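Excerpt of the complex: some chains, original placement.
For reference, chains read A, B and C in written order, and residue numbers begin at 1 within each chain.
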Amino acid sequence: MMKLSGQKKDLSIPKTMKAWVLDGPEQLRLTEKPVPEPGPAEVLVRIGAVAICGTDVEIITKGLPAWIQGGPPFNKNFTPGHEYMGTVAKVGAGVDEYEIGDRVAVEIHAGCGRCERCRMGMYTSCLNYGLNYGDQDKGHRANGFTTDGGFAEYAVNHVNTLVHVPEEMSDEEATLIVTAGTAMYGLDVLGGLIAGESLAVTGPGPIGLMSVAVGKALGAQPVILTGTRDTRLKIGIRLGADHVINIQKEDPVEAVKRITGGKGVHYVMECSGAPNAMNEAMDMVNRGGRICLAAFPGEPALVDLAKLVRNNIYVYGIRGEGRSATHRAAALMAQKRFDAKLMHTHTFPLEEVPKAFRYFRERIEDAIKVVVKVH
Amino acid sequence: MMKLSGQKKDLSIPKTMKAWVLDGPEQLRLTEKPVPEPGPAEVLVRIGAVAICGTDVEIITKGLPAWIQGGPPFNKNFTPGHEYMGTVAKVGAGVDEYEIGDRVAVEIHAGCGRCERCRMGMYTSCLNYGLNYGDQDKGHRANGFTTDGGFAEYAVNHVNTLVHVPEEMSDEEATLIVTAGTAMYGLDVLGGLIAGESLAVTGPGPIGLMSVAVGKALGAQPVILTGTRDTRLKIGIRLGADHVINIQKEDPVEAVKRITGGKGVHYVMECSGAPNAMNEAMDMVNRGGRICLAAFPGEPALVDLAKLVRNNIYVYGIRGEGRSATHRAAALMAQKRFDAKLMHTHTFPLEEVPKAFRYFRERIEDAIKVVVKVH
Amino acid sequence: MMKLSGQKKDLSIPKTMKAWVLDGPEQLRLTEKPVPEPGPAEVLVRIGAVAICGTDVEIITKGLPAWIQGGPPFNKNFTPGHEYMGTVAKVGAGVDEYEIGDRVAVEIHAGCGRCERCRMGMYTSCLNYGLNYGDQDKGHRANGFTTDGGFAEYAVNHVNTLVHVPEEMSDEEATLIVTAGTAMYGLDVLGGLIAGESLAVTGPGPIGLMSVAVGKALGAQPVILTGTRDTRLKIGIRLGADHVINIQKEDPVEAVKRITGGKGVHYVMECSGAPNAMNEAMDMVNRGGRICLAAFPGEPALVDLAKLVRNNIYVYGIRGEGRSATHRAAALMAQKRFDAKLMHTHTFPLEEVPKAFRYFRERIEDAIKVVVKVH
């Protein structure tokens, strides 16, 4: 890839582009839209590839957790998609952090920069979430949630949501950077001193598998992965799990106790969202241990909270990535500390987004990360 | 009080002492026991006063969470009681941190000092909890839980479980130091930067009331207390609450939103143990807020954990005091930053321990802190 | 004060205003300037009062540390002054955090919001410091350092640099909020768990005196203040110092050891900038203690850094306030936890800025905080 000069010259950018938009629930439609214009502190990204996340399915079917112009994302010409990467095609005023031609991947959240939480660096907890339209424009953006995302040829991104992608990394792998960033952030909030500590990861979805990979890259020992599907667990082993537990064959709490000589683990990354996951996590950690909740349980569940109190356990909810963990995760991937490509199973062209979603939702051919290649 | 010389001279200490012991459940018996001997790093405390805590009731009725010689505390000549104070009557080998004649109050936990958690300073999360007998003596002690406590004339304490009591403070007030230490510790784990931040305290029991007092002493603004009994809530106001909510008259979540202009609070100290308390706490805090659970819910409850994930909320279970917070709380009390005596409602002599428990359990005459005066 | 409606109606704002500008070194000139216009996320403040800080003297005499349009602040029509307060006269696009008529005080730094440090919440360490002009506009602002400040009738402020001022607080007292914010921030970086811990403050200038006040308000015990002038030390006592040491009469390290029974203090706030201050601070703290450097030493000094290593001491440089500590400090002042007014000694009208500086620099009549009342 030739590195283009940083002068604010335009690549040849068309006036309009192909983009999928969400009409009613489950109604994605391929249409033609104007190519958006980057404002100050923004760049225009020519999308290279975009991966499908479980949250995209939630948005397309139920609307939430997207929130467009103060309401559900239906029939607003909204383009979903938040796990994308591409090439900088144009830069807005004042941007010199990225140059035209730079390959970039994205993280989701650009906080408003002016609420209490953003001022503390907690931009994923922005108190002005969704306020980026018209009179209520506070500057918050969440790609593919509150602003147009990546199932399109181009997307505008605030510079705060971009990370550089090295040349050797494929487009498909680069779509996984934000997933690795979420896993890294989870380990950060657990305290970050993971080397030599024991880690259980519950749920071998993309974030769970990445938690295995990042945790092991940081030196966690042992790393234990629990799940129901042996195919996924095997990928977990290749990503660094020292032990995998198929919970249909062995009780996961007993397995963790067995592996740790009865002690339990220091940390649990809960990535399953299963109804009993919290109770099991509290039984897996030792006294004074910590749990990160990275998955959304679908419904309220019976939880024995007295265990938290009795055993001085701390629990950290995380909504995706945060605190620049995505940059740090990208650096680990650039150093080839684990092979994220193992999670990439399928690729479809932009025209076949519905088929890509079907593969993802029905887990056809053991699909994990289904990528849509745009350019 | 005359300060006696620090030489290891004995005050006149009898061979035996009066002490209450726990036979079967609900069977407290006043008996005569040998006065114990302090070992290295220990002192003998001549008990001045001991307060009744809700956990004492749990122990006396159900055994747990006490754990004596590897089992339930029944019929082992065990003396409960952990909120006590008194005067140093004798010091063990190597002790110069305290001198004979020093007035002291106690915190509960002396960790083993050798497990991973103790080495990190998390002595209340000691992994050798209860191992302080015979071959399994790892040095852990929890006064009135795993070793004899304060419903007696004397008790032995590790120096790590002692804090100095200033002369101006009454015996009765000094029994509340450990309660203040628990409240302080809760605010510490919430991050400690409480001044100018908003705090909701749910449940006006002793720890809740102390959380109000310590939180306000540290500058929290506003401090909101919720509960069901107006008498307690009024004491909360005198201890520093800016707003009190009787939850039988107003929904506590709506009240918190009303008071904070819709924003919610930065911190919740959950001190009620009520089944819905966690759900309400998650609705009370703003995005990125933090909750400390300081009360044991009696049973598993339906909890909507997705809120933790969606809003980046952190939850901290604490089992009593920790990290020397009791020392820091005692310093606040010595500086008269709040009037802990407001929580002390009744006093009985050592012989009337059963009556004292009855007043506490049945909340006779609005009893809050019921103190047994021993010497 | 009547609270005006939040509609974006203008108060009657003139086209031009009186403002002091800096020509050459020591050359302040009163002139007429256009009243500036607030942009998005900004408000126009009608200045009520502005205090003189030692850094203002540095700027006026040497230029640094101000940095205007990429260079020294001379002959650029620059208005200094960063410790000011006033009333919101107009709000820019998207502002609803403040309304016209709100009384506000300022903190200095609005970070760019897009560099690594700002993204972490460290906006006072903004890596785009001074880049807020023309092509290099990254959004950074430091009032009175890199943008026009408060020796004028009006100033524009980013909403991130504002805090509310309660009605009961005088204009003069409100100018001290940012000083209190700096002291609070220093205690925050020291860990924030100050209650019951020992604190030495070296240097009874405004930040030192505020460190005494805030430290004591947070429960530090004992608070020891060192300095050379008894008049200042006496004010320290009224602000909460438990002990004051005139270092011309007693060696400060020996005094701290004496007061703490040989143990040394947990924390030192170094606010003197004296050549030997760091060496003394290292001798004042106990093993594992922490030092905050809040004053700029004028020149390199001989420092025995081996003490840091041998005793596991941590040292934190702070450049003014940060991490919203100013908001928290303002809350303490609103709660009347200490009487900041004790530090305010003189008031002059806007026309007499040079005289005000002379009083401040020559410490005429024991001047501490000299305030210029504008409206």
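Just so it is clear, a contact is a pair of C-beta atoms (placed from the backbone, for glycine too) under 8 Å apart; a residue touches a chain by one contact, two chains touch by 3 or more.
All figures in this text were calculated on a predicted structure; none of them were measured in a lab.
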{"item": "Complete-assembly copy number [criterion: all chains share one sequence; 3 shown]", "value": "4"}
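Keep in mind that, in the parts below, only the chains that are shown with their structure count from here on.
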{"item": "Interface ranked first by C-beta contact pairs", "value": "A-B"}
{"item": "Computed distance of Cα centres, chain B from chain A, in Å", "value": "42"}
{"item": "List of chain B residues in touch with chain C within their complex", "value": "184, 188, 191-193, 195-197, 217-219, 221, 327-332, 334-335, 337"}
{"item": "For the chain A and chain C complex, residues of the former touching the latter", "value": "40-41, 93-94, 97, 113-114, 116, 118-123, 135-139, 158-160, 323-324"}
{"item": "Residues of chain B touching chain A in the complex", "value": "65, 117, 120, 122, 124-127, 129, 189, 263, 278-279, 286-288, 293-319, 322"}
